[in-house]
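All protein chains but one are shown at their positions in the complex.
Right, chain A next:
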């Protein structure tokens, strides 16, 4: 559970940085540039889209209802190598 919370927190922080903190920084760094607005929009939209995409995939796998059907030889290898 803690691991889940950690992963959730890290990823949310990353996209929050891209979508909230960066636009604010850009607001002051690019104060004179005519492209400031479009850069901010791009950053916010990217963060929103990518975050939704990631979190949907994450949540859908938290409590799976079915498991993968694997050849038994492969399961042997997995038990050896990965676990």
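Simple rule for what comes next: a contact is a pair of C-beta atoms (placed from the backbone, for glycine too) under 8 Å apart; a residue touches a chain by one contact, two chains touch by 3 or more; residues count from 1.
The rule we apply is simple: contacts and distances are computed from a predicted model.
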Protein name (UniProt record) of the chain left out of view, among "pyruvate dehydrogenase (acetyl-transferring)", "NADH-ubiquinone oxidoreductase chain 2", "V-type proton ATPase subunit a" or "Protein YIPF": "V-type proton ATPase subunit a"
Missing-partner contacts on chain A, residue numbers: 1, 3-4, 7, 11, 34-38, 40-42, 45-46, 49-50, 52-54, 56-72, 74-76, 78-79, 82-83
